[in-house]
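After the structure tokens below, expect a handful of questions from me.
Excluded from the complex is one protein chain; the other protein chains are retained at their positions.
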Amino acid sequence: MQDLTWQDVDQYIEDHDSPVVLVPIGSTEQHGPHLPLGVDAYQALDLAEGIAETANVLTTPPIWFGDAAHHLGFPGTISLSTETVVALLTDVYDSLALHGFENIITINGHRVANLPAIETATKQATEAHPESHFAIVDPLRIGVQVHERLRDGGAEDGMHGGEFETSFMQAKHPELVKEKAFVRETHKGFSRFHSNNLIDLDDTVLSPSTRRRPEEGYLGHVGDPTKASPKKGEQIYDTVVENTVTYIEELLASQEG
Amino acid sequence: MQDLTWQDVDQYIEDHDSPVVLVPIGSTEQHGPHLPLGVDAYQALDLAEGIAETANVLTTPPIWFGDAAHHLGFPGTISLSTETVVALLTDVYDSLALHGFENIITINGHRVANLPAIETATKQATEAHPESHFAIVDPLRIGVQVHERLRDGGAEDGMHGGEFETSFMQAKHPELVKEKAFVRETHKGFSRFHSNNLIDLDDTVLSPSTRRRPEEGYLGHVGDPTKASPKKGEQIYDTVVENTVTYIEELLASQEG
Amino acid sequence: MQDLTWQDVDQYIEDHDSPVVLVPIGSTEQHGPHLPLGVDAYQALDLAEGIAETANVLTTPPIWFGDAAHHLGFPGTISLSTETVVALLTDVYDSLALHGFENIITINGHRVANLPAIETATKQATEAHPESHFAIVDPLRIGVQVHERLRDGGAEDGMHGGEFETSFMQAKHPELVKEKAFVRETHKGFSRFHSNNLIDLDDTVLSPSTRRRPEEGYLGHVGDPTKASPKKGEQIYDTVVENTVTYIEELLASQEG
Amino acid sequence: MQDLTWQDVDQYIEDHDSPVVLVPIGSTEQHGPHLPLGVDAYQALDLAEGIAETANVLTTPPIWFGDAAHHLGFPGTISLSTETVVALLTDVYDSLALHGFENIITINGHRVANLPAIETATKQATEAHPESHFAIVDPLRIGVQVHERLRDGGAEDGMHGGEFETSFMQAKHPELVKEKAFVRETHKGFSRFHSNNLIDLDDTVLSPSTRRRPEEGYLGHVGDPTKASPKKGEQIYDTVVENTVTYIEELLASQEG
Amino acid sequence: MQDLTWQDVDQYIEDHDSPVVLVPIGSTEQHGPHLPLGVDAYQALDLAEGIAETANVLTTPPIWFGDAAHHLGFPGTISLSTETVVALLTDVYDSLALHGFENIITINGHRVANLPAIETATKQATEAHPESHFAIVDPLRIGVQVHERLRDGGAEDGMHGGEFETSFMQAKHPELVKEKAFVRETHKGFSRFHSNNLIDLDDTVLSPSTRRRPEEGYLGHVGDPTKASPKKGEQIYDTVVENTVTYIEELLASQEG
Partner (left out) sequence: MQDLTWQDVDQYIEDHDSPVVLVPIGSTEQHGPHLPLGVDAYQALDLAEGIAETANVLTTPPIWFGDAAHHLGFPGTISLSTETVVALLTDVYDSLALHGFENIITINGHRVANLPAIETATKQATEAHPESHFAIVDPLRIGVQVHERLRDGGAEDGMHGGEFETSFMQAKHPELVKEKAFVRETHKGFSRFHSNNLIDLDDTVLSPSTRRRPEEGYLGHVGDPTKASPKKGEQIYDTVVENTVTYIEELLASQEG
């Protein structure tokens, strides 16, 4: 949307019965020694652009920062408090609803970790703007099947900076991936209820991540980048785009009735 | 804890290496014509008492209100904003951490719906009190397997006021269940990405509930109370208590090291 | 209200011209070695139930926590900030006003100490909901005469955990009172303007309580439990209930005109 | 303090063991057709100056605005929300405590009505600055006896803009008093629990004032200015000053020990 | 306005098509060893009274405190946070707009330093009250030419407590000026982009002031009081009053159309 004039946006809204806009949000945070800080924002941005192009919808500029306090032990991580993320999204949603966007879909690149903030903001926006529909697309929620199908590692290998995110970056930003730095890092939880599996549910107690530090010997990521491949990344990307486009089509069809 | 003196609590903390306290939180909100407004708080309270007794830990008095704006169309629903729930829990956690409780476990009876608020509060508390461990027990997260195993209905039958919550109340508060008012209510989402399945993950887009009203013909609940039975309720209760007690034992064992 | 369905509440509101609801709020805080932490909440809860039954009005579930920072030196005390109490009550009031309750009466068991927060919340609610009437019942305000009449001790004997609260608990929850731990504790203020008399006014400078600690030799309460008796407790309870019921009757009569 | 340099204040603090500062706060709000909007601030200011001179302590510049939403129906009333008053006082207290003032005494001219805000701010400041002592002087709290002794009218005659405040203004700012506009205005509450008596306690339910408007025929004040006299005003002023000075002397004596 | 009754204000508003009110805001903060803490508030107050009298408009009572954290190292400075200033002004503006003031002009005596807070508050008030016009008069913005014309010192001589403010106080409050304490104090910035010139623009990087302390040898002011004269002060005062009166006349003329 940053490259359109206000008249272009005006035209788009007039031309569509239920205008749709995407809001990509990521995070700037450590992803181990092999991936750049911007991984989560790149994912949000890439997915939003792919979806927007395929579904012919608009997308706002990206939000590069998210809720990442537990990564602040590592230099370069920039974290917003949950309240700030909620305030930021609320203002963005208010602006978009004011202009008549009836479908406002947030694309979350900070997989799962931004969800409490985004769920809070969309819940409040739904109360404030009953004429607009709010939804959240998270690769680890809309792409459960594809992640399950493609994985070569175990549950814990696909976590932060592991098999899945490395694959995505190899597919979309190979020049930013340092393959020589690939190391498997996993940390067994103390309990069988501490799930490392973000794409399936089993008996789980939820517990916030604690702040690790490089001084304690941690590399930052949790997972196995050596299980990654560009091909997996492409397939994840394609599936998430495809699923979201299907969702938008079903959404628009339901609103026509 | 409300029945103990401060000296009793003092003694408990001194007697235990890693003292544990439970914080039950529910909601006061409509649960259809067959269940009382207090279902979620009763669940939190019953579970907390069961766990506390079995594991020999303390429990705070219950929080009867939660984040329930989408139910406000129905009389009797009392909703706190997400910010208020976060502020409330934050103050409770701060008090408990000050007294030296090293393990503070929130028991959520407002299944899944209170999670964004509780996750936000525990995340911030973890940053503020690194010497304390925070965890969240939600029946639909720690009891995934038992819910799966017991269900007779489909995914949507187990939602708000449906098969599972009705079973729980039949087991624990049968005098508050109006069996004559049992009606199956399900509302198909517009999309295959709109999951009704709270205890399993499939490709899903997250979208906040909108506020329904009785004037539109809704009864309030979503699910099938006719699939409920006291026996299922007992089994769910027993399993959640048992799992949580196991979790606490593993937690304390890990902290002894 | 927690034991009613939404249809029960709906019916109550429809059946009454000026529907009334009570909101009991207490505190979980130290009350010396002889009384449990829940004294203030038990008082709010007991009074609300007594009033509701006699006047045929509804009552919400209780709020167990209040503004008790000055007691945080004693284990088990859980304190909300004044802002949190205001936010919590505001959300509860908003929900109740939305459902059409025209009279919303807060029953304060944390005698006097919660008043700044409740006065702030009711003042703001009065501005926000001019169609609803807000009122606060505090035993030490609506029961001035009965407290004066019954007292055997001096002014300072009836303060926190002293003659009056111990009597109340002896009457209503005798199993929670440790009579063997009864000790008179009084602390003379430095000035004749420092009133210990909560039920009469004399020349006074207001000054917030400071945080005492058991390490300094304090037992926590201020007053004389040995002056307490179950009979006094019954009379206080009966009078506060009776006065409040009279108030509600006068209120409803004034609204009929 | 506004007429001193920072070096003067520095000297004062160095010269005193337990330096004392007064913070006068009033309100700018309607006081009927016979008194100016500034009555409450003039009272705070006059009293603070009198006390400061007699006790040789400092006073900050006055705060002219208070919590007066219920008077906003009348032109010229300027009201701060309770939160704003708390924030304002908190910042002032923080600054003063930082400079080493060990006794910070707020002089409230907006009799009783500002108390919830000031009590909240002093309570929080006491927690934040345990090395400083906070106190509140309100003419209707520190001058209970003198008001009782001097009154010619009944309880309701001494309320907002009535016998007492008119006397004060006649004594201190006679040029601002319009004696020709003196009218007795009293509004019986609906209930015997609705106290009009601000200087004595009887069985009372607390209930926030609702917003009256001139369009409804109200003159704004509640009380009887015809019962006022400059002499009463002088006596009230003298007594409040004298009592406060005594309080300060006792306070300083207690801190010397 | 503090000396008017509500009926006086009511009359003023009725008598004028586009009623105007001034809101003077200053600061209580160190101004070196030669000027009192109240300089900024005296300027706001004096200017507001002069403008009000000449233009026949109303003025609210003054706000004596502003955003002065960087002066807190010096005793006697009282600082509000930016948020508190915004909240305070917002409440004042809301009250005034409610009464029908169509032009609300803030007179800032805390030259330039209060502007971010006032700009934020007027911006939000403009959104909230589109029927009212908000403006800010700051001597260093509306009196650029007169300051330029009168100055004898260089750019840095006219800063905090220097040539201009000392002149103003000599003209209006000579009894509060300690001429024997006049000392020139200037601190060269590290960079040519660090402007000391508040009344002209050149290539500049904006950078917040840091907190200086007397312990480090600072006297507090920055500028040259020896360049001050009562005559300059009178001319500055006259010009700012005159310019503001002209502005108000043009404003009212534009609103008549």
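Going in written order, the chains are labelled A, B, C, D and E, and every chain counts its residues from 1.
To be clear about the criterion, a contact is a pair of C-beta atoms (placed from the backbone, for glycine too) under 8 Å apart; a residue touches a chain by one contact, two chains touch by 3 or more.
Note that the coordinates shown come from a computational prediction; the quantities given were computed from them, not determined experimentally.
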| item | value |
| --- | --- |
| Visible contact partners (per top-of-document touch definition) of the missing chain | A, E |
| Residue of A:22, A:35, A:137 or A:206 touching the missing chain in the full complex | A:35 |
| Selected from E:36, E:143, E:162 or E:220 as touching the chain missing from the view | E:143 |
| Where the missing chain touches chain E, by residue | 67, 69-70, 81-83, 86, 105, 115-120, 122-124, 126-127, 130, 133-138, 141-145, 190-193, 199-211, 243-244, 246-247, 250-251, 253-254 |
| Contacts of chain A with the absent chain, listed as residue ranges | 1-10, 13, 28, 30-38, 41-42, 60-65, 72, 74-81, 83-84, 87-88, 90-92, 95-96, 98-100, 176, 178, 181, 214, 220 |
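As a working rule, only the chains that are shown with their structure count from here on.
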| item | value |
| --- | --- |
| Smallest count of steps, each to a touching chain, taking chain B to chain C | 1 |
| Graph separation of chain A and chain D (steps between touching chains) | 3 |
| Neighbouring chains shared between chain B and chain D, ordered by label | C |
| Distance between the centres, which are taken as Cα means, of chain E and chain B, whole angstrom | 55 |
| Separation of chain D from chain E, taking each centre as the mean of its C-alpha atoms, in whole Å | 28 |
| Set of chain B residues in contact with two or more other chains | 81, 83 |
| Category of the chain touch graph - line, ring, star, complete, other | line |
| Pairs of chains found to touch, sorted by chain label | A-B, B-C, C-D, D-E |
